[in-house]
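Part of the complex only, each chain left as placed.
Here the chain labels run A and B in written order, and each chain numbers its own residues starting at 1.
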Amino acid sequence: MLRFENDYSEGTYPEILARLAATNLDQAPTYGTDPWCEKAREQMLALCGLSGEEAHVHFVPGGTLTNLTLLSAAMRPHQGVIAAVSGHIATHESGAIEATGHKVLTILSSDGKLSAGAITGYMDNFLSDETREHQVHPAMVYISDLTEMGTTYTRAELYAIAEVCRTYHLRLFLDGARLGYSLCAADSDKSLVDVAACCDAFTFGGTKIGALFGEALVLRDPTLQAEFRTILKQKGGLLAKGRLLGIQFVTLLTDELYRTYCTHANEMAERLREAVRLSGYEFLTDTTGNQLFPILPNSLLAELEQQFTFSSWEKVDVDRTAVRFCTSWATREEDVETLSEAILRGKKVHA
Amino acid sequence: MLRFENDYSEGTYPEILARLAATNLDQAPTYGTDPWCEKAREQMLALCGLSGEEAHVHFVPGGTLTNLTLLSAAMRPHQGVIAAVSGHIATHESGAIEATGHKVLTILSSDGKLSAGAITGYMDNFLSDETREHQVHPAMVYISDLTEMGTTYTRAELYAIAEVCRTYHLRLFLDGARLGYSLCAADSDKSLVDVAACCDAFTFGGTKIGALFGEALVLRDPTLQAEFRTILKQKGGLLAKGRLLGIQFVTLLTDELYRTYCTHANEMAERLREAVRLSGYEFLTDTTGNQLFPILPNSLLAELEQQFTFSSWEKVDVDRTAVRFCTSWATREEDVETLSEAILRGKKVHA
């Protein structure tokens, strides 16, 4: 089986394995106070154009853990977080945010993105509602980039959302589990400096761009920083051997190594998109990162499933289904070729 | 101002006041172990056609408190409750259910009701979703009767929902904050025996049908009964002078006194509906209980607001708004006349 169902089916960059081995017997302080974490924090802040006074950086083992810890730390009991209806926290975290006591307030979206206008509409509606005292109060906005539909935010869209958030006193949190792919997308016009300028908090994910595990969480809002480590400990997110996260992020960030691998994954995805386009099939959403959502005939899919793994996404009509193909840092050109050919060949058979 | 904005703007039945006075100096055990609570429990069970082995009855000060205690007692951490998108727990309890750690899973509904078919569709979709292991698991169904849109469930609809819940191993909870009005509606074909037969748990609300405060909670499911009083205490719902609830419910239930008052309220609402019909205005939903949701011209509403209070519900178009008029046990015929005339008179002016 050739796996295209996600970007975390393999291990990690050889450079990360090598550094883990090289440092294995070094003794170091624990819980994220080791020199590698310190170094990775500095690198992260530098890439964001921030000083250590302006932001704190924490490294957390996983994405759901980061989301629930951050949102729980940031909200009072009556507050909730706005997300697209397809947002990861709204759908695929088993109610992690609700388990910390907070409602996820959803806005309809066909491409996984929230727009400044949609947030404005939501807030105007809330603020004009006479019964709002008996409702959950929106306090944060959650966006993801890549979104769960593979789409990205432009620089302008991001600044527009940040502006709306300021207007309505909403904190902006960006879930960057796949931010690396977004920053390296062929059509990307934004940098980490932009992300940091717009968001009160955001993550730069490691797991899905090729680390073994781990997310970097950048906290700009000073009220989020206070005692964050204690809250992280409470949620189970303070890793004893924090060095593991430091070592990985130092490797990812030194000379922006992650760009090499994310760009590779994006290019592999683009080749698959080419094959789909050549075959004349449509896409569910337009994407430029490491994911594509082609709408393919069920008969072709039945064939592909013999040789490839991928995710079934949405039944489009009786005959066609949107699926997700996902590439990674480790995706091999020859496997992409094999899949491309299978799609092109399939076109001839499955009108 | 004549108040038609809700059914809890006045005090309580004179019979309740009288019994409170008559028993005032009697000493009694506390926290719901007094003789009045015992008596009211027996009466409630008798009306439901149940024995004390089959169900437990608790009296709780308020509706939100009852909902959050029951749902919290009934669910494990990964479980959620299905409700109509307009369900009280989904909209107007400030996130009370989420604050206990559980997600409210909503189904679209235009009239405030859930149908057996809609629940089936929801569950089939969930069960066929490959990613359901990462999702909140539906464990209960929440319906309200009267619904938040003033509508009621027929006997057949209730049994159909109960059947679907059994099929999918969902517990059924009916929020009966206004169940009295529903049972006394002119077109009602169901009794407390039906409600008790269909639901794993349900409330028979006191506050909104004329008690000072309090809801009777009937628990059929034995696993919900165990230690429920301790969970109720934990949520702040175990009233020290529990006698107050016992005394009120004994009064409401003896000879089904509540029927007299609920029927009065329903009749008052029907007179208002007549006036609306005569005027040719439409309704947002068809109702037969103590609420009506006419769609009226904004210009007429501006006039009515000078003399009456009522709730603005939904903007229907630029010129018209759906509003809610609500009657109560204490609504006076002359006030209903005054409002009816204002509507009829308004018709002539505000085409």
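Methods note: a contact is a pair of C-beta atoms (placed from the backbone, for glycine too) under 8 Å apart; a residue touches a chain by one contact, two chains touch by 3 or more.
As the structure is a computational prediction, the values presented were derived from the model and not from experiment.
This structure file shows 2 copies of a single chain, while the whole complex it describes contains 4 copies.
Keep this in mind: only the chains that are shown with their structure count from here on.
With centres set at the average Cα position, the gap from chain A to chain B is 42 Å.
Chain B meets chain A in the complex at residues 77-78, 80, 91-95, 98-104, 130-131, 134-136, 311-312.
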